[in-house]
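Here's a slice of the assembly, chains where they normally sit.
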Amino acid sequence: MRLKRKDILTIEELSREEIEMILSTAESLREVSEREIKKVPTLRGRTVINLFYEASTRTRTSFEIAAKRMSADAVNISVSTSSVVKGETIKDTAKNLEAMRPDCIVVRHAAAGVPMMLAANLACSVINAGDGAHEHPSQALLDMLTVRGRLGALEGIKVAIIGDIAHSRVARSNIYGFTRMGANVVVAGPPTMMPPGIEALGCVVAPDVDTAIKGADVVMMLRIQLERQKDAFFPAAREYSRFYGLDEARVRLAKKGVVILHPGPINRGVEISSEVADGPYSLILDQVTNGVAVRMALFYLLLGAVREDAA
Amino acid sequence: MRLKRKDILTIEELSREEIEMILSTAESLREVSEREIKKVPTLRGRTVINLFYEASTRTRTSFEIAAKRMSADAVNISVSTSSVVKGETIKDTAKNLEAMRPDCIVVRHAAAGVPMMLAANLACSVINAGDGAHEHPSQALLDMLTVRGRLGALEGIKVAIIGDIAHSRVARSNIYGFTRMGANVVVAGPPTMMPPGIEALGCVVAPDVDTAIKGADVVMMLRIQLERQKDAFFPAAREYSRFYGLDEARVRLAKKGVVILHPGPINRGVEISSEVADGPYSLILDQVTNGVAVRMALFYLLLGAVREDAA
């Protein structure tokens, strides 16, 4: 079993069968992290480079741990955009890294499209770990894995995604992913954060948060990137919380047994209340656990399966 | 053999038997680093996360090398406090890391108590690699290992700790450790750096450095954190050296065969003269070597011994 593609760049381009394959593989790899010896020898001698142009403790750590649990060698490169050597293009940087013969480059960059450009120019695999406000495919895969694990299926469920839809690569990847799997996706958020024409991605825009959440099987809250909002894009945190945040009253609008998701890190008391984040419906920490499993699956399906077949 | 505790947070809470067990284990693991192949397979498939909120090349490197020599996977996370993502608490960061299923989180933080808070909230092991001016247990363990290796026993010996007692987690952990093992601990330093009531920890405050050192079996010099002293807490470096620094004249006040320790990095010519630091009584570099052995022992006793027992 192996993906018939070199790279994981977007959810948009993945077929339902590919997503199924990734989720099933992740499910079977998830137990590795629950063992005492959390390691399989499958990708011994493979090299994974984590090339992060945006700081990200959590995502980089997840990819690094996933690589190591598959026995691959992981090399981290953190590049603060400001200190990138002047005169060298990202493409040149990547071609140079490729010349060291990695099997996979995991890349995060503030500019949408960078992972695609690299994938088109490199012989090795490329995984998009987040590009601008475009896509973050491994996040959507871990979200789908988490929901499927709890609800059993994605077909026909209602998924509400709430928050800053316009700037969220997490929202975009999840809209593609859940609709591809047959779910109904409804989005809601401040009007200034709702991109015109978002319906073209296959989702419905709700007039307000309560309408979006009503009867939902899944409520996914997005992180408000307070640090990104320089202008008065949205009202103060307290106002945001009142109109767009998830508290227990809003959770009761959803279906019984609703699944609450958040990509983290959470702003307690802003987009989500502590009662909800720490409550029985929250699968926020399961998402993190599943993140390692999904990334192990991606490495396996891109780098490892051929050898397994040959053996 | 295994510690009956999940975490190593303080020396204060360790019994004499526990300290003996750690030192003996470290002694037997010390030879691993002297082999040509410096690695045992004991902790293969375990994951150790070094979560450092304070920069520390030396301690982080020691823990990382210790983990790798036990065959564990080591993942480093350096967080400059200023750049921590706003809105996420340390507890949330740690719960997220825990969800990736590490076996142990090694944490250093400028605030006393952070490792305890994490240990209370996490299922995995937590090792305190230094919390504010509170404790630095692995440092005290390596200091005791070094002294025991040279002098044979800790019972009844006189240990003088000299310097900035008030701000030193090294001093605090060593006072607890050496007194627990039956040694007599005397402290001395500038009056402004001597916390009132320190005797409650089981040590004696000497009126001056010479009195403290007189007849001592061990003299431990503390690092003056020049960068921490913004105010005129203590006289200029030259004055400090004269009144509180260790030179050869002062060494002669101690017992013959005295052991000189310093947790490093040393300020040559301030708290210790080069003649003493590089002289025959100085075990400063043995401390560093023993640091790797002690940390290997802690990983072994927290993470590995059960499996050994089961096999």
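Note that the chains take the letters A and B in the order they are written out, and that residue 1 is the start of every chain.
The rule is short, and it goes like this: a contact is a pair of C-beta atoms (placed from the backbone, for glycine too) under 8 Å apart; a residue touches a chain by one contact, two chains touch by 3 or more.
What you are looking at is a predicted structure, and each value in this text was computed from that prediction instead of being measured.
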Query raised in the report: Quick one: 2 copies here, how many in the whole complex?
Result: 3
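Criterion: only the chains that are shown with their structure count from here on.
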Requested in this report: Could you report, rounded to a multiple of 5°, the rotation needed to superpose chain A's C-alpha atoms on chain B?
Outcome: 120
Query raised in the report: Where the CA atoms of chain A average out and where those of chain B average out, how many Å apart are those spots?
Result: 40
Query raised in the report: Given the complex with chain A, which residues does chain B contribute to the contact?
Result: 44-47, 49, 73, 75, 77, 79, 83, 85-89, 92-93, 95-103, 307
Report task. Enumerate the contact residues on chain A facing chain B in the complex. Result -> 33-39, 55, 57-58, 61-62, 64-65, 68-69, 226-227, 264-268, 270, 285-289, 291-292
